[in-house]
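Missing here is one protein chain; the remaining ones are kept as they sit in the complex.
Right, chain A next:
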Amino acid sequence: MLDILMIEDEPNIAEAVRFILTREGWQVGLHPDGLGGIEAIRSEKPRLVILDVMLPHRSGTEILAELRGDHDPGLAATPVLMLTARGQASLSLPQADAVLAKPFANDELRAMVRRMLN
């Protein structure tokens, strides 16, 4: 079972995040598109979802809303960390458990993920 599923379309960012979190000992999966994102969550059932806001085909916000409305209460309550490149202005995403603005410090990412997984 995956610890973390990341949905992120920017390959370089995805690689950096995966590198950082893998070195902490977590299992990290990647889905590179908004399309099929929710299905990936349903099939992988990760302990934590890292979700980019701006994705091709379906935005991260839409995926989050769908996840929170899932009929499986366990899945619907999956903690979600949102990544946004829209700056401080869009940091309020009420359905997310945490929001991280790009660019971020690696320690910040590590600490946030650790807190959410424990």
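In the analysis below, contacts are C-beta pairs under 8 Å (C-beta built on N, C-alpha and C of every residue); 3 or more make two chains touch, one makes a residue touch a chain; residues count from 1.
The definition used in the following text is that contacts and distances are computed from a predicted model.
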From "ABC transporter permease", "histidine kinase", "RsbT co-antagonist protein RsbR" or "Hydroxyacylglutathione hydrolase", the hidden chain's UniProt protein name
"histidine kinase"
From A:Asp3, A:Asp33 or A:Asp97, residue that would touch the chain that is not displayed
A:Asp33
Contacts of chain A with the absent chain, listed as residue ranges
10, 12-13, 15-17, 19-20, 23, 33, 35, 54, 56-57, 85-87, 89-90, 101-106
